[in-house]
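Right, one structure below, let's go through it.
We show some of the complex, not the whole, and keep each chain where it was.
Chains here go by letter, A, B and C, matching the order in which they are written, and residues are numbered from 1 within each.
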Amino acid sequence: MTRALLVGRYQPFHKGHMQVVKQVLSECDLLIIGIGSAQCSHTGDNPFTGGERLMMISEALSEEKIPLQRYIIVPLPDTNNNSLWVSQVRALCPPFDVVYTRNPLSKRLFEEAGISVREQPLFDRRRFSGTEIRRRMIAGESWEDLVPKGVERVIRTVDGVNRLKGVIGND
Amino acid sequence: MTRALLVGRYQPFHKGHMQVVKQVLSECDLLIIGIGSAQCSHTGDNPFTGGERLMMISEALSEEKIPLQRYIIVPLPDTNNNSLWVSQVRALCPPFDVVYTRNPLSKRLFEEAGISVREQPLFDRRRFSGTEIRRRMIAGESWEDLVPKGVERVIRTVDGVNRLKGVIGND
Amino acid sequence: MTRALLVGRYQPFHKGHMQVVKQVLSECDLLIIGIGSAQCSHTGDNPFTGGERLMMISEALSEEKIPLQRYIIVPLPDTNNNSLWVSQVRALCPPFDVVYTRNPLSKRLFEEAGISVREQPLFDRRRFSGTEIRRRMIAGESWEDLVPKGVERVIRTVDGVNRLKGVIGND
């Protein structure tokens, strides 16, 4: 049985992330979705809390009828120190065999720890991007079709667009 | 829709915990199971990592065929500071309306934060207790019938009994 | 009785801050002056320690003969995590009913915690600004008339201008 780990910040979780999740699910038995920088919130780059992002992913995957025994979602707070990060991930996640990532630091850290790393599948980064979605929210443009319905619902529930507009002046 | 939070250390998750989970599930729509002291491991009181405990609960609930859309499991690291704890829980969990707890500190902290607290249902504490299970493991006595099958399996996979015997001398 | 909280970094406390303090005092019974980023010092943006800033404010308000039972000064260290900040402020300050702030992040965080926020009164930001005062100190220009006499005295006592010139190269 292959257990794969996929880590992202998911600010917010969008349709590109969903493509990646489906692709990785087709290559493994259990997918652990790690929410990176889980302790961050209320900034221009990280508007949503770890708990809100957990809700987004949970709603989005349920809406896609992905069998629930196929994945586990885990919030992962940062460490101050790169050399401790892999150990922190291992302590907070169920055991995994392989990591999917495109982040060069993450790739290097897992490889140096002797953990197998695979290239995270591509998605259309020009269309789907957290940065672009947050830019649209601030500009008052339409962003809703870039995210799954459940994610839109969570963002509305927590008044996410206004929060983002509110905190952006601080950056 | 009622979303309830239930927090425990689950070292390990046992059949008494399962009774509580079922009881609380009968009173709410969504149950958030918070794993307290998630950063702790490899001590006599906290032998298992947050990730291992997440696995235990996930296996145990799946084995009981509890519908997977009914619960979410969230690892909750401690804060050094009681006055920050409720905020940390709120940041890492999806939104919730009510907390089930028997812990007096936890009860007080949630109440002072204006969050509704209900008495956690009783279970047979003389039979089911994390302390007793860990004592039996160290003494080489039988402990397996106090935990769900899936929990026993996780503990075997991580060589949990030997780990506990190994670290206990340090306490 | 209304207790108001006003938070700033006060690097240093200047005549614009004094205008705000007087205005807010006219609208409340007790004013809690929170010194933000209290743990910071010896940087270009935060040259003065929390204790030095406490001294500055104390001297400046005493010089203005503001009745001493009208205010309390509290150093407030940062949290690493925005979602914990309001709880930290509440734990370190006496109880308060309303927060005066113009900082969008601060406004948002207090509002999400259900605390009443009022717009902080304006002052002449073109004339009075911590950034401008620090720029003048580094450039060797005159800055003394932008701060209350007591603040100037504290800055001289701690050799503040030389400290700022000393540390600025590090930024």
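Everything that follows uses one rule, which is that contacts are C-beta pairs under 8 Å (C-beta built on N, C-alpha and C of every residue); 3 or more make two chains touch, one makes a residue touch a chain.
Here the structure is a predicted model, which is why all the values come from computation and not from measurement.
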Per this structure file, total copies of the shared sequence (3 shown): 6
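The rule is simple: only the chains that are shown with their structure count from here on.
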Most central chain, Cα average position: A
Rotation angle (°) superposing Cα atoms of chain A on chain B, nearest 5: 180
Shared interface numbering between chain C and chain B [over half = same, under half = different]: same
Chain of greatest Cα-centre distance to chain C: B
Chain A-chain C separation of Cα centroids, rounded to whole Å: 37
Set of chain C residues in contact with two or more other chains: 81, 83
List of chain B residues in touch with chain C within their complex: 79, 81, 83-84, 86-88, 90-91, 114
Residue ranges of chain A touching chain C (in the complex, touch as defined): 39-43, 49, 163, 166-170
Chain C - residues contacting chain A, complex: 80-83, 103-105, 107-109, 112
